[in-house]
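Let me give you the structure first, and then I'll get to my questions.
Removed from the display is one protein chain of the complex; every other protein chain stays in position.
Order of writing sets the labels: A, B and C. Residues in every chain begin at 1.
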Amino acid sequence: MSETTYLQAIHDALREELLRDPRVFLLGEDIGVYGGAFKVTKGLLQEFGEQRIMDTPISESAIIGVAVGAALTGMRPVAEMQFADFITVGFSQIVTNAATLHYRHGLAVPLVVRAPSGGGIHGGPFHSKNPEAWFMHQPGLKIVAPATARDAKGLLKSSIRDDNPVLYFENKFLYRRIKEVIADEEEVLVPLGRASVYRPGRDVSLITYGAMVHAAQQAAEILATQDGIEAEIINLRTLKPLDQAALTATVAKTNRVVIVHEANLTGGIGGEISALLIEHAFEWLDAPIKRIASLDTPTPYSPILEEAFMPDAVKIIAAVREVMHY
Amino acid sequence: MSETTYLQAIHDALREELLRDPRVFLLGEDIGVYGGAFKVTKGLLQEFGEQRIMDTPISESAIIGVAVGAALTGMRPVAEMQFADFITVGFSQIVTNAATLHYRHGLAVPLVVRAPSGGGIHGGPFHSKNPEAWFMHQPGLKIVAPATARDAKGLLKSSIRDDNPVLYFENKFLYRRIKEVIADEEEVLVPLGRASVYRPGRDVSLITYGAMVHAAQQAAEILATQDGIEAEIINLRTLKPLDQAALTATVAKTNRVVIVHEANLTGGIGGEISALLIEHAFEWLDAPIKRIASLDTPTPYSPILEEAFMPDAVKIIAAVREVMHY
Amino acid sequence: MSSISDEIKIKLLTVMLKTRATEEKIVSLYRQGQIVGGVYTGYGLEATTVASALTLEKQDYLFPIHRDLGAHLAKGQSVLNILLQYLGRADGLSRGRESGIHFSDTRLRIIGNVSHLGAMIPVAVGAALGGRMQGESSVALNYIGEGGSNIGDFHEGLNFAAVQNAPFVLIIENNRYAYSTPAYKSSRCEKLADRAIGYGMPGVQVDGNDALEIYRIVKAAVQRAREGQGPSLIECLTMRMAGHSAHDDAAYMDKKQLAEYARRDPIHLLERRLLEEKIIDRSYLTRVRQQVSEEIEAAAEAALAAPLPDPAGVSDGVYA
Partner (left out) sequence: MSSISDEIKIKLLTVMLKTRATEEKIVSLYRQGQIVGGVYTGYGLEATTVASALTLEKQDYLFPIHRDLGAHLAKGQSVLNILLQYLGRADGLSRGRESGIHFSDTRLRIIGNVSHLGAMIPVAVGAALGGRMQGESSVALNYIGEGGSNIGDFHEGLNFAAVQNAPFVLIIENNRYAYSTPAYKSSRCEKLADRAIGYGMPGVQVDGNDALEIYRIVKAAVQRAREGQGPSLIECLTMRMAGHSAHDDAAYMDKKQLAEYARRDPIHLLERRLLEEKIIDRSYLTRVRQQVSEEIEAAAEAALAAPLPDPAGVSDGVYA
């Protein structure tokens, strides 16, 4: 049984859904002949043809707008942003059209926008963005951010089957860096809206998602050996809607929280989570909630700067020690 | 001495800065002959001419992009969005270009984007938006939201003089509904980054901004007479950067907090404020922080629905009573 | 292109009359304070909105914008539904969630607009492609003002349509003003229809007050799209005969140009034509006007009596 990378898992999810449902189609820049900038869609044009694997002009607003229109007629488009950074160009179509059509008119918009996000690859300010928090504030959207190959597959398949617009932020740093065994015959479906306990622990909760799940894991291992601290890692998987029950449960168990995300600190999803915990789990908190995130700057290019900018195990460990000694 | 409305205060600030600094110019849709959709710029074309009061095509992305470019050459543009809702079209220019130029290249972008925001006027989903939180997450921006005529004037003048891109969210519900005496000879300047105590109180802090300052005031008056609760109202004025010192000070005094904003609850600025208070003022908190905000839906049109959707004094009072009885 | 049947000609006139009368009713309800949101009329644009939408078939998708009440009516919408919508009633098509002209009707394949000008263009192109992908012979028809034609989505949407050879038709309603801004301050090209050259699609300019000519031209473009020959751009040159919205006194508008266009009122032009061609007579006209007016009054009465939405349900339906 061979192992499936995070990237391959995304590919497989697309392929399986294309096979399962003739209403599914893909659109985006260079996704056809080239197989996408990261080769996620490699081979799909050959298998499914130009009707279902649609190369588009460089027009992110139209890509999303067209996807919304096709969704309204009953299709299930999966749009790709070549880099998550360029979702800014389609921002208005997402928050204005896609997000509101059901509330305003009762019209379902079964649409997925895939957006390769995240840093650590020396992409500089415009090839490293984690844009999820921008969309947190818009009613009507769902937001997904897988941390593992299995989640990547299962969440994408669920996103495609969901009747709502789902923003699927895949972390491009993870593409070829993580893999796990996924059996061919297994139908992997991870439900939207449900977090998972990535690592159980009794002492402190690390609430995180995406690539930072792995930084948290590294931190947790060191904390366990060096400090005897057992950190519980909550892998959010879906960012909107948040899994309130899972959040409350972990805090009730550990009484201490560090939230970790790769997006910039201020205005990030960490603030929302912190506020929710205060509102719904105040009595269980024995220490202030800490947030570890990227600095409040654009992502700098030079590796030495990028490293200082991004959260990592070292920063997480320091934060955990702080809340443990509160 | 006559009274100046919130709208007139904005007009006066623009006029005074146009007179003071030849580098200041305005651009936007219908701001010239028509004086703007809300008549904020009425008369300015006649006084300053077409070079400085520039009517533009319907192109929000270009309006902001052009303003960025002019700012780079040393001008100080003030761009108007006809309604704050349409800032989505210029979103990419704001977060991509305006916000990052100084960090990336050391280039100052002295630019103000004025955006009439807010509901309560039966504008429906696309003429009622409070978009400030979208921009909270972007390093390099400043965000301002005046609640009084004096603040409207003083913050706008400071924004125009600031060397950074400032998003100025003026609440259109307040335009003609509030006024105060501002002497002609007085130079009103309200510094960016500093909150004010709109109403002092000892029992609970209402942290808010924009139109909700007035809802909070209404609530505070009722709470004082009916419950003997003295609420302190913090009028944030600047949302980015937040006035951390003022936030800590009020919590240290009252030990109880209700955050109020008109924007949708989830992903709103309330989450960030709550998280900051937890991080920096945890020891002073005697009760969970509550957030009162608009429901997580697009702004519904029908007045009976809009009323249910928006925060008001009644909802604020209920929240205060809850945190007081915790 | 075959000639237009008498039946269609009468239909054109009837729907145009109904459009004018319904809008007059909406303005009057607005002045009475019954309608509280923005009201944008299509006065003077009735030929453009009605004649274009009347070319559509049942399976076609209509994407009207803020002045296109005539297009809604042409595609089969009822006056009652329109007034329930404008009055924010529970049984309105948007259940009180959307303001005035922003409403959809899946039954009729009408998709309501967002306020953001141009934003519906890519969406309409997507609907055109979605229909084609499902083997339908449907066409999507969308509108944009001459002012709105300067927004980025116009460019991205039309270019996308061209590349995909989408069954899509876009009407530019060049009514000379965008709010207070005259067209020459919005763009400097000779004809907006010429923007089609930059997308490699046909673009024509047509008299926006000539219902029959518009019908012919749009019908041909829709036919072309349906046959797989791709998208078209059609510019209707007309005039906005009132302020931007019901609260705008239009002081800035060119009075001479308005007077000129008043003499070329699209409804009067068509009436005269049909009378000349003896397709109708004066008494028929009186009768139709009477019927329209009765329908509208009855609808208004029913709509005003209809219940408001229940605020308890305000949060329902954010997700499908």
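The working rule: a contact is a pair of C-beta atoms (placed from the backbone, for glycine too) under 8 Å apart; a residue touches a chain by one contact, two chains touch by 3 or more.
Just so it is clear, the model here is predicted, and its values are computed rather than measured.
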* Structure fact -> Only these shown chains touch the missing one, namely A, B, C
* Structure fact -> By the document's definition of touch, the residue of A:Leu19, A:Ile58 or A:Val314 touching the omitted chain is A:Ile58
* To do: Can you work out which residue in C:Arg89, C:Arg132 or C:Lys185 touches the chain that's missing from view?
  => C:Lys185
* Structure fact -> Cross-chain touch to the chain not pictured, restricted to B:His102, B:Lys179, B:His280 or B:Arg321, is B:His102
* Chain not shown: contacting residue from B:Gln8, B:Thr41, B:Gln93 or B:Asn130 -> B:Gln93
* If you put the missing chain back, which residues of chain A would it touch? -> 29-30, 33-34, 37, 55, 57-61, 82-83, 85-86, 88-89, 122-127, 295-298, 300-305, 307-309
* **Positions on chain B contacted by the hidden chain, ascending** => 23, 25, 51, 54, 56-57, 59, 61-75, 77, 92-93, 96-97, 100, 102-110, 139-140, 142, 163-164
* Using the touch rule from the top, list residues of chain C that touch the missing partner. => 150-156, 159, 162-163, 185-190, 192, 194-195, 197-201
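Keep in mind that, in the parts below, only the chains that are shown with their structure count from here on.
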* Asked: In terms of CA centres, which chain lies closest to the overall middle?
  -> B
* **chain A and chain C, separation of their C-alpha mean positions in angstrom** => 41
* **Whole-Å separation of chain centres (CA-atom averages), chain A against chain B** => 31
* Structure fact -> Per the C-alpha centroid definition, the whole-Å distance linking chain B and chain C comes out as 36
* To do: Scan chain C for residues touching two or more other chains and write them down.
  => 94, 97-98, 102, 114, 116, 152, 318
* Contacts with 2+ other chains: residues of chain B -> 88-89, 125-126, 296-298
